[in-house]
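Of the protein chains in this complex, one is absent; all others appear in place.
And now, subunit A:
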Amino acid sequence: MCGIVGLFLKDKSLEPELGKMLTSMLITMTDRGPDSAGIAIYGDESKGSSKMTVQSDAPDLEFSGLDSALADALGGAVSMQVISTHAVLSIPAGSFEKARQTLSEVRPNVRIMSRGDTLEIYKEVGLPKDVAARFDVSSMSGTHGIGHTRMATESAVTTMGAHPFNTGDDQCLVHNGSLSNHNSLRRKLRREGIHIETENDTEVGAAYLTWKMREGATLGEALESALDDLDGFFTFLVGTKDGFGVVRDPIACKPAVMAETDRYVAFGSEYRALVDLPGIETARVWEPEPATVYFWSHNTLPTNTEKAA
């Protein structure tokens, strides 16, 4: 069992409240996943640079001088904001691969949580309320965000086993369920040259989407083919720079509730997670259909009906 929450804002005036709203939703889902929690937040973008969020178990030691070490290697300005065990690095646009290479040489124990223009991922082991407080998620603003509370079934309770998983530039995945063919799929994806760090089933799901998109599929197409190639139970919530998408396996026993008003689209594993949202009493509330891909994007006009990607 796990808990998922997500919020896609249509009303710009809610953007400063995003972190606060997501934190409240996340804490409500503690019963579904008390062992670790994580949040993906889509915030500000600055021209000419992109973000890389990294994590260390020894942040004082490992983050010290990391910005200047990267700046030297990348030959451009690098700034760093340390938040607890995480640091958000602003690096020159297009320099991610070199930054990853440099990081593995100068700080081999530092793990990359996310990369992208607007995406930041924060995740740690612990109760959702403690994880949210550690990163001060409630002070964060943004256009949309995804949160996850984990009750581990398929692999160890570690930071790297927590969700969300970064699947590519500005893309992330959270999962409620368990994949049963992740071992064979992991071998196949590693042969294809996809980097998979842990024995976690969801990371394989994320890597699968990365691989499909590397082969030319759109996110919507990758999710459609996931329905054929992933065996097991899943409710997935995927984030992109422009919005988020939902897909459930054909059996759909992992719960999902959505609510939409003219101000936001919200996702919760249970209705309980949505009860404090403004105007929830009059929101359109429904369950996403099994084996159907839904997507909401800031790049198109908001509509009252969901649409397949």
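By our rule, contacts are C-beta pairs under 8 Å (C-beta built on N, C-alpha and C of every residue); 3 or more make two chains touch, one makes a residue touch a chain; residues count from 1.
As a convention for this text, contacts and distances are computed from a predicted model.
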Open item on the list: Tell me the UniProt protein name of the chain this structure doesn't show, selecting from "Dehydrogenase", "Zinc transport system ATP-binding protein", "ABC transporter permease" or "GXGXG motif protein".
Closed with: "GXGXG motif protein"
Task: Touching the absent chain when the full complex is considered, from A:252, A:265 or A:293 - done: A:252
TODO: Considering the whole complex rather than only what is displayed, give the residues of subunit A touching the chain that is not shown.
DONE: 251-253, 255, 257, 270-275, 285-287, 290
